[in-house]
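Following: one structure in structure tokens, then a few remarks.
Removed from the display is one protein chain of the complex; every other protein chain stays in position.
Moving on to chain A:
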């Protein structure tokens, strides 16, 4: 409903108070930013912003809790049997000489791991032995003692469709032509650097890469680091300290949380993607100052991510920037999953919303996902980068990025920017968008509950009931499809999910294979919880419905 109090056909429509965790109005489970003539709020969003966070029926929540309770009871039973000596203890134990030391782990800390996680442990840490492209080869492993130890049979499961790796633009490839420059640089530079940026580790390769990253993002300067996780945990403490305030989204990644904690600043959490919650926190912070002393805060930093990897939601960047300007806060945007994956030319959420990169104070991202390499970057204005060059923990104490990896990023970025003279990069970005739209559309039609924004290549499919986590992953592997399933504690306890990562390298046939398998499995495991009406379209899909807006 666009206007909550509109009188339409003589009926007075009451505002529905079905507020979801994102604070958006919900109707039939679909949350829409108000779409009246395609534009909402007048100026914020230039294109429709649709996110879905449908709630499951009540019986599902009940069964989820029942499942966990049963698991816990059996866990206690097993612990009891092991303590009595009836069952063997298959896990490692402390040394004899150190038996009277204070125990390294408390029993209750590991209860979940010992009794619930171990049962379904074979769905994670699956070793692969090929490039993590759209298809890969898994090493077959079996367990003789209920997942306590694994044994490799020596066989490989070939050509498993890869729906788990973060390979959004398909740069995880082994084509000799494509990797020629990387191979040359490997021969020239070797694999190590053996020094930090400030000492003897600043290679000309790093400078070339930083200039390219700055050019790609449209900012003045950039700095690259050897590890994406460490980029957050080592640079946020350099920016803020005691007496500063960090406003962090509920569902931020561990690296952002760790960086915020290490900085010593006060942290306040706002509800996921909820602008009212953020605004309230900002107002209270400025009006009431620091707790107890009521001194003014030195600065306020808002930490958000471009795409949240567990929810598939995209940050409401225009609104966040508007709030930041109004209240004079600073914005730190972590584009780990969105750089290269969204935006008409792959430049991330800033481009996706048609905004100016100067509006975001700190642009951070990683090269692991869309560029098929490793490492992270921070980009922004020149004075800011100069400060980081001198004060970042990483420049002073951590080894710099390895040159062949830097070259991989350079060639991937040049491809996306079109600097190699072809349009292959742009085609990849567009193919990713097509694949994302198609995949999400089909899943919705089948009746699964999918979270997240329509344009995000991260697709969480809700499973809820703990027993289905393992069943889903194992059966998909039997059908030669590799999926990622996530449960507690990475997600809330009732919302276990399977997470698909769509890639530009997936062909239509691969996606169709996966979708057919999901259809079958969805019926078998009864995963189609969605209560929205299913589309009654015929099987043939009209290509034009997936074309880009402009």
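To be clear about the criterion, a residue touches a chain if its C-beta (ideal position, glycine included) is under 8 Å from a C-beta of that chain, and two chains touch if they have at least 3 such contacts; residues count from 1.
Everything below uses one rule, namely that contacts and distances are computed from a predicted model.
As stated in its UniProt record, the chain not included in the shown complex is "Serine palmitoyltransferase 1", which appears among "Serine palmitoyltransferase 1", "Aminotransferase class I/classII large domain-containing protein", "PROP1-like PPR domain-containing protein" or "Integrator complex subunit 11".
For the options A:126, A:316, A:442 or A:468, the residue in contact with the chain missing from this view is A:126. Residue A:298 is the one among A:298, A:424 or A:474 that touches the chain not shown. The chain omitted from view is touched by exactly one of A:405, A:429 or A:502, namely A:405. Among A:58, A:86 or A:104, only A:104 touches the chain that is left out of the view. Residues 92-95, 97-98, 100-106, 113, 117, 124-133, 136, 139, 162, 164-167, 171-174, 176, 179, 182-183, 186-204, 207, 226-230, 233-234, 237, 239, 253-255, 258, 261-262, 283, 286-288, 296-300, 327-330, 361-362, 366-369, 371-374, 383-384, 386-391, 393-399, 402-405, 408, 482, 484 of chain A touch the missing chain (whole complex, contact as defined above).
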